[in-house]
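The complex is shown incomplete by one protein chain, all other protein chains being positioned as in the whole.
Take a look at chain A:
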Amino acid sequence: MNSISVRALLVRGMLAGLASGALALLTAYLLGESRVDAAIAFEEAHSHDHGGGEELVSRSLQSTAGLATGILVYGIALGGIAALVYCYALGRVGRFGPRATAALVSLGAFVAVYLVPFLKYPANPPAVGDPDTLDQRTALFFLMIALSVLLAVATVILGKRLAPRLGNWYASVAAGAAFLVVVGIAFAFLPSGENVPEGFPAVLLWQFRLATLAVQFVLWAGFGLVFGHLAERLLVSKAGDRQGDEAASRTATAAR
C-alpha cells in the first residue's frame, strides 16, 4: 500500500551520515586536534603519576585514523537512527516536504542529542575531569541525553496537541517554551560535572569546547542537507511514478 521504502531511506541516512561525518572529521582535525595536543601537553607537564612508557596507540594514529574511526562510525550510526526518526516524522510532523522534514529532524537531533546535554555537561579535553568520577560523569552524560531526547519528543507531541487550539505558530512557541522551562529545571537540579585542574588555561578550555560544538554543528547541518537532498530525490520521483506524472519523473531522472 505504501511505496516509500524504509530500507531506501535508512541506506540514504547512513550514507548521508558517512558524508557529513567526513565533513565533521575535517572540522575536528582542523579545529580540534591542536587543542587536544595542547591539553595533553598540559596534562603531561602537571601529572606525576602518568603511567608513561608503553604507548598503546601513538598520538599520530589517534589524531588521524583513530579520530576518523570514531567520528565516521558516530556519523553512520546517528545517520541511521536519524533516518528511522525521519521515516516516522515524514508526513506526521506537519505539512513539510522531504527536504524541510530532513532539516527539522537534523535541527531537533542537534539540539536534543548534543546542544542541550552539552550545556550541562560540556565536552572536556584531556587533563580536565577527575578519572575517579568518570563513572558518575558518564552516567550523567547519557542520562542527560536520554532526558533531553525524551523532552524533545514530548515537546513535539505537545505542539501537535496544542496546534488545533493555538494555531501552528503559537503551539510551537508554547511547546518550545515548555521544553526550555523543563530543561532549565533539570539543569538546576542535576549535579555539576565541572572539575577543571588548577592552572588549566581558560582560553584553551573554551576553544576546545567551541571546536566540539562546531564538529556537531557541521555533522548535523551536513546530514540535514545531504539526507534532505537524497530523500527528496527518492520521494519526489516515487510520487511522480505513482501519479503517472511524466514531468516529475522526467525531472527526477534528469537529476540523476
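Convention: a contact is a pair of C-beta atoms (placed from the backbone, for glycine too) under 8 Å apart; a residue touches a chain by one contact, two chains touch by 3 or more; residues count from 1.
What we mean here is this: contacts and distances are computed from a predicted model.
Engineer: Name the chain not shown, per its UniProt record: "sn-glycerol-3-phosphate transport system permease protein UgpA", "Periplasmic iron-binding protein", "4Fe-4S ferredoxin-type domain-containing protein" or "Cobalt transporter subunit (CbtB)"?
Structural biologist: UniProt protein name of the non-displayed chain: "Cobalt transporter subunit (CbtB)".
Engineer: Looking beyond the chains shown, say which of A:Ala19, A:Ala38 or A:Ile76 touches the absent one.
Structural biologist: Here the residue in touch with the unshown chain is A:Ile76.
Engineer: Looking at the whole complex, which of A:Ala19, A:Val36, A:Leu204 or A:Val226 touches the chain that is not displayed?
Structural biologist: A:Val36
Engineer: Pick from A:Gly108, A:Pro122 or A:Gly222: which residue touches the chain that isn't shown?
Structural biologist: Going through A:Gly108, A:Pro122 or A:Gly222 one by one, A:Pro122 is the residue touching the chain not shown.
Engineer: Which residue among A:Phe42, A:Tyr114, A:Phe179 or A:Phe223 touches the omitted chain?
Structural biologist: From the options A:Phe42, A:Tyr114, A:Phe179 or A:Phe223, the contact with the absent chain belongs to A:Tyr114.
Engineer: State which residues belonging to chain A touch the missing partner chain.
Structural biologist: Counting over the whole complex, chain A touches the hidden chain at residues 1-2, 4, 6-7, 10, 28, 32-33, 36, 56-57, 61-63, 66-71, 73-74, 76-78, 80-81, 84, 87-88, 90-92, 95-98, 100, 114, 117-118, 121-126, 129, 131, 134-135, 137-139, 141-142, 193, 211-212, 215-216, 235, 239.
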